[in-house]
Every structure is written in structure tokens, then in C-alpha cells.
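Dumping the structure here so I can ask a few things about it.
Here is chain A:
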Amino acid sequence: MSLLELKNISKSFGDNKVLTDISLSLEEGEIHSIIGENGAGKSTLMKIIGGIYTSDGGEILINGSQVHLHNPIEAYKAGIGIVHQELSVADNMTVAQNVFVNREPVNFLGFVDWKKLNANTEKEFKKIGIYIKPDMLVHNLSVGMQQIVEIVKVLSQEVKILILDEPTSALSDKETQNLFELLFKLRAQGTLIIFISHKLNEISQISDRVSVLRDGKYIGTLNKEEIDENRIISMMVGRELDNLYPHKAKSRNGQVVLKTEHLSRNGKFDDVSIEFKAGEITGIFGLVGAGRTEFAWSVFGADRIDGGKVFYEGNELNLKSPTQAIKNGIAYLTEDRKRLGLFLGMDVKDNAIASNVDAVTNKMGILDNSKIYKITQKYIDSLEIHPNNCEDSKIYNLSGGNQQKVLLSKWLAANPRVLIVDEPTRGVDVGAKSKIHNILRQLADSGMTIVMISSELPEILGLSDRVAVMCEGKLIDVMENDNLTEEYVLTKAFNKGGAK
Partner candidate 1 sequence: MKKFLAMILAVTMVLSLAACGKSSEAATSGEKREEELYSMVVFTKGAEYFNWCYAGMQDAAESIGDFIKVELQGPAEWDASQEARAVETVLAKKPNGIVVSCADESTLIPSINKAIESGVPVICFDSDSSESNRLSYVGTNNNTFGAVAGKAIVDTIGTEGEIAIIMVPGAVSMEERAQGCIDYLKENAPNVTYTVLNDEGDVAKAEQVTSALLQSNPNIKAIFSTHGYGAPGAAAACRTLNMVGDITIIGSDYDSATIELLKSGDIAGTVIDDPYLLGYEAFMLSYAAAHPTDVLSGNAPFGHVPPLIFGSCSLLTGKVLEDPAAAARYENPPKIN
Partner candidate 2 sequence: MKIKNPTIKKILNKINWHYLVLSVFILVIFIAMSVQSKHFMTLANMEILINNFIMEAIMALGMTMVIISGGSDISISGILPFTAITFAYMMLGNVPVALAAVAAIIVGGLIGLINNELRRLLNIHPMIVTMATQLTLKGLNLAITGGSVVAGFSEDFQKIGGFKPLGLSLAIWAYIVLAVFYVLFSRNNRLFLNVYFVGGNKDAATLSGMNAERVLRFVYVASGLLAGLAGVLSTTVYNSASYSFGQNVEMKVITAVAIGGTSMTHGGEGSICGTLLGTLFMALIYNAFVMSGISTYYQDVFTGSMLVVAVLLSEGVRAIKAKSALQAEA
């Protein structure tokens, strides 16, 4: 009987299936790595185990008895602790307070015993060989340290099942090694450690078993002796081509529209020099923490630049804000549709014109409703947004795919010369996906410069004319996309033994 057993776990958000009957059994005292491309469903699965999501179908058994976890509190009670990918620390509190939040040693008055608290905190940190002032405010810490605080917070709870979702993405090598030492200790004590990472070398270094997910499906599990990076890669790739990709660019000698030289942003990405040509789709591939989105933000003027230059049609550009970027014909389609992309509470036509209101206003600044409807209808037809009379429906009533299409039309309405799309088909159904691909190609053919950031290898290879690969903030390579293989690109992305 295994410590944690998952039986046919399924989960879907709206009409978008994220997990399809995942069955896994994990033993106590093992480090079990879960690997898969972005969007393979790893985090979702972990959130279900951690009681943050509840699964649509299937059951979770701990020591053979079924458990129902509806919130983190219950999960902790069941001995499950998660180190989340996104930070969940309160940066207005001290390190110690964050680590022992709501578990501080208190006396009968509920008064916190600060000495003890800080001592305990230091002890917890010593376990991973880190010294830190427990009474330091978290917002004075680097992101890496904040991540460690996060980890220590969970570790300090003596959990039977410890889930680490991309714990090392922000850690230095030394910190990482210390963390591993600790994990080994915990394993020895019989803790089950579920480890999610994009760093193959780490995985092969520490895992007892590795399970691979792809497209929300369980592919297989490798035992210690079977673990081999190439094998893992071959299991990860080969996502079935859910659609036919459009033709490639006719010519690859378009004029260079956008160019960066040694572009850097402290702690985000470093020394990126790359050219983007008109009429081409340049795919940027990379795994979590590769710095692709951060790069895009800096180019788009949404984040500052610490070093290097951006050239637009030959002359230097220093953008203070997205407003200026848009004026210059640079558009950025965000990966975070809900937070940064769309106005969920507003209707489709409003969203469609949001980034280029001037186009539909006269000199008096009066909006021309007929124009708005015309434009919206145009995109509704050309992008096949459903329902086809949704000009006035609120965004939140649309499916993910259609939301994404609206987001795209918002940027097309701004008729840019350079279009940076970040994960253009994330959380989007098959039909919408291929539609979006075709649109992007058409735009490229019409002379637009397309930059496509994506974590889906098939998409990258299927659509882009050139492929740039980033890893941990560095640009590894830019390759013409002729007979590139997924293995090759992925290997680059893992940057095995590469520049570091």
C-alpha cells in the first residue's frame, strides 16, 4: 500500500481539459519527480493534491484511505505541504513570522515568544545550511531568498508529503545543493517528496522515480536505473500534432524591423542580442525562468531596461511606457489574459478597441459606435469568435479560446508593425489554436514582424521560421527552423552543460 495514491484524477477549466484520468501511486521515502512541458498539467495536479483545487473526477488515497481536501488547511492536516511556484509570503512581515505564520510559539495570552520563534526559525534555516536574520522584513529580501523562506515555511511543518513546484527556479547553485541535502535527509525520514522542475540535471541527480505528463495525460514513470535525460526528453516531446501548421515564410530576407543589443534587466535576463525580421515569425522557446516574458516586457516598455539598446527600424528606441510602444507600432499580447490582457467585466467591443481608441473616435473625441461595431464584427468574422453576435456580451461569458481571440483582435485593431505574442494558445481549444496559428502566419505574410513566445515545442517548430532558445535569462541560440527536431531544441533549452 503506497503512501499517496491518485486514481483517475481529471480536471478541466471551462471547456479546456487540463488533466485526464491521471493515476499515480507514490511511495513514502522517495523523491518522485514530475516532469512535462509547460501546460502539461503538473501544477494543476499538485494544486489538487494540496486542496487548492478540487478534482472533477477521481480520488485521492492516503495510506489507502480516501481523503477529500477542500482547502489548504485540510491538506496540512492530512500532512501535505506545498511550496508554490508563485510566492505566497506576506512581505510586510518578518522572515520568522512568515515561516511560522499562525503557528508561532505563544503563551497563555497568545503572546508570541519572539526569542523562541527566532531561534526556531534560525534552526529551520540551518537545516538547509543558510543563515538569515529571522527578524528581517521579507520585502527587503531578494526574490531568491523569499523563495527559500517559502520553502522553509512548508518544511518546518513536518509534513508526510512535501510538494515542491519549481523550488529552485530562483535559487543559486549553493542554495539548491543545500536544499537537496535537506531533501535527502527528509527522504531518509520517510517523507514523500514530489519534485517538479524543468532542470533535467537536477531531476536526474535527485529523483528515485520520474513520471512524465504530456497534455494533461500520464505518459509513464521511469525507475532510478532507467532515468536518462534523452529518454525523458523523448517522452516529453511528441505531443500529437493536434492541427496542421500553416506554410513557412516564403522568403527569409525581410528587413530587420526590431533589434536588441546586449539587452539586460537585473535578475531577469542578461545580454540578449537578437534581430526580428519583417514577414517572419520568430519563435522564442524556453522553460520556466528562462526570462522570455521579462524580455518581452522590457522591449514593450512595460519594464525598465538596465543595459543594452533596442533598435526599431535602425534608430534607437527608449520606451518609457507601453503607450509609446503602441504609438511606435509595437504590440505585446500577454500570456496573462485575465490579469493583464482583457477587461473581464466589460463587453467584447470595448475590449476590441481598448488599445486603439483613437481609431474609432472623431476629432471631438466622440466614439463612433458604428465604427466600433464594424471593427468588432470584422474580427469576430475573421477570427471566427463565437457566438458571432457577442459584441455586447461580457468577456467572462466567453470560452478561453474566444477570449484569446478577442485579446488578439484588440492588438490587431491597433495595427502594429511588430506583434509580440506570449503563449498565444495557452488554455485554448484545438480549433481556436489552429485558427490563431493561421492568423499569425497571414499577418507575417502581410509583412508584419511576429515574435512568438511559446512553451509548446510543436507550436514553436510548426509555426516559426526561426527559433530562439533562452535558458535562465540567457539567449542560448538562434536557429533557422529547417529540420530542427524537438529533442534538439529541448536539449538546448535545458542547456545541458551549456554556458553557465
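The rule is simple: a contact is a pair of C-beta atoms (placed from the backbone, for glycine too) under 8 Å apart; a residue touches a chain by one contact, two chains touch by 3 or more; residues count from 1.
With respect to how the candidates were assembled, all candidates are chains of the complex that A comes from, given by their letters.
Here the structure is a predicted model, which means the values were calculated and not measured.
Interface record for this complex: partner of chain A among candidates 1 or 2 is 2, by the touch criterion. Note for the complex: chain A touches candidate 2 at residues 52, 71-73, 76, 84, 87-93, 97, 101-102, 104, 106, 109-112, 114, 139-140, 142, 153, 266-267.
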